[in-house]
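Sharing a structure below in structure tokens format, with a few things to ask.
Removed: one protein chain of the complex. Kept in place: all other protein chains.
So, subunit A:
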């Protein structure tokens, strides 16, 4: 026993001194979403620039935000979603990008840059890494049987109680994320998805409460497996997650077919933004990393791997055809027009929305 402890301690010591030796090397500390990059990109970056990448992952914006706002996170590049980015910019968490060190910015997609400028005027602090939508994942065979036709589901399957009731026994999951579901409910009601008006929010609450009895679970990740295993019929979720579920179902060859649709009424479009914290220890290396990720062939490789659309127009020449032509990843231009961007709530409205959400989820 004690020998093992000594062995473990000495291993720790060796590891400690090794990292001390590396301290002389150039490094960049990256904090990104889990399962969000092809690891070979990081190796290629190190080969090309000699900068070592220390790559760490998170699975919720809240975790990232807590670390950023507490200060001295030690990270050089972080990837918050745009509405979080906006608030974090206001809090003073980021530094302005030095665009003279980012020549590859010319490859970016103006459609995306215009939309991200709503959060960050002039795109001074952040650049889009990937973007996606919040739509409906569905079990193709079961949905067809219940709806009685071949058409992809629309928001009616969630928000029209008499239709949703037909899916109840088969199972519906909703994201446990008020900032996704509440704006979508407002959109369905024909109201402004970004409304802060308390009457509008009240209407959204009533709609969601009427829908609640048909929902099996509110959760932000379990639907990936539940859809792939055929345990449920419908899930409102993030595009890339549902596409992962589609792949898992296909790999399992158990006869479950999953698909993703952006309903014709429209959907929320979200952007994950690369930014450099104000107290980043390796600013120079962070810029080199961002610039590398804006190389068309590099970010194309990432999109091929994660099934998310990126904000880089030039990369589309390098993305494999079945990803680029998949409307679930790159929606058609007429669908893109229907996508809305969600702007963050002020603290007071946020509190109202969180309270509304607790009522919807717990019934209290």
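The rule is short, and it goes like this: a residue touches a chain if its C-beta (ideal position, glycine included) is under 8 Å from a C-beta of that chain, and two chains touch if they have at least 3 such contacts; residues count from 1.
Note that in this section contacts and distances are computed from a predicted model.
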The complex lacks one chain in this depiction; which UniProt name from "NADH dehydrogenase subunit G", "RNA polymerase sigma factor", "Ion-translocating oxidoreductase complex subunit C" or "Putrescine/spermidine ABC transporter permease" does that chain carry? "Putrescine/spermidine ABC transporter permease"
Among A:57, A:91, A:145 or A:317, choose the residue that contacts the chain missing from this document, as touch is defined above. A:91
For subunit A, which positions touch the chain that isn't shown here? 60, 62-63, 65-66, 68-71, 87, 90-93, 176, 178, 215, 217-218, 347, 350-351, 354-355, 357-358, 361-364
